[in-house]
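If you scroll down you'll find the structure; I have some questions about it.
For this depiction, one protein chain was excluded, whereas all remaining protein chains were kept in their positions.
Take a look at chain A:
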Amino acid sequence: MADPIIISASPHVHSARTSKKVMYDVLYALIPAFLVSIYVFGISALILTSVAIISCIVFEYLIQKYLLKTEITITDGSALITGILLAFNLPTNLPIYMIIVGSLIAIGVAKLSFGGLGYNIFNPALVGRVFLLVCFPVQMTSWPTAIENNLSIDAITGETTLGIIKEGLMYGETMTTISERIPSSMELLLGLTSGSAGEMSALALLLGGIFLIVRKVITWHIPVTIIVTMAIMTGIFWLVNPELYASPIIHILSGGAILGAFYMATDLVTSPMTKKGMVIFAVGIAIITVVIRLFGAYPEGISFAILIMNAFVPLIDKYFKPRRFGNKIKSKII
């Protein structure tokens, strides 16, 4: 026989699924939201995303090659995704150097210093975003007005929906008067509003999210639990006093809730492994998000909530294990 016979242990077949394919699925899922972002913000969205992607990949390369002297992993697609997700969480008019700083923090600090892909505890893109938010609060919270285009979007403001609500309520306004200044639910759904690059259109994000579930990259547990829990919590407040609290629909369609629930919280590396664990994790994110939004200083809050819950993932994985087959079962004989 010309070729040597391979002796290896079973199994001798493998599903065609590879990490790379998983990463590409995530990439495809982000396309609709990216297109909406370009449609709304124009060239600036393109620049922002390109800068974030390129700097994430370049930093990963440089750090791995010269600092860590380890294997270069830029082709696995994960740095690319970190770049896109970071960009999606930033305002499109952010100065270029800040985007680069954010990428450095995301890749260098949040990912590689923990040991690289698979070892990081916190979602790299969110660490990058929160770092920028803390260091450059002004730039990070002034959003551009969407470009005028032939659809003549009218409900455009320089602030996010939740920002307007928070400010309004602080000055003693009621939801009735505030609601005249915020986009309608339909506009929120389509993304004709103001905010970070990728959080615009709930519809586009949902489309990609459903794709991810269909492709079995993520399961429904985290996103659905986050959204349902948020809806219930904000719903209770809203029913008690609709003049002081925004409706669940506004909460879910704005402030990056969908982006967070489907793309950030579901990051494979930084979320729990079991379905039970995922539900706990998601409930935690929803509660923290709502508390921050209603009672905290920030109008949004899902980024912080996810990072806080990221820290609990090792603990969740330890205590919410899958049920072992045959454990603590009395033999039942019929």
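Here is the rule we use: a residue touches a chain if its C-beta (ideal position, glycine included) is under 8 Å from a C-beta of that chain, and two chains touch if they have at least 3 such contacts; residues count from 1.
Basically, contacts and distances are computed from a predicted model.
Going by its UniProt record, the hidden chain of the complex is named "Ion-translocating oxidoreductase complex subunit C" among "Amino acid ABC transporter permease", "4Fe-4S ferredoxin", "Ion-translocating oxidoreductase complex subunit C" or "Carbon monoxide dehydrogenase, medium subunit". Interface note for the absent chain: among A:I7, A:V138, A:M170 or A:A297, the touching residue is A:I7. Considering A:S19, A:S142, A:T177 or A:N241, the position touching the chain not shown turns out to be A:S19 (whole complex). As for the chain not pictured, it touches chain A at residues 1, 3-15, 17-19, 21-22, 76, 78, 116-119, 268-275, 321-327, 329-334.
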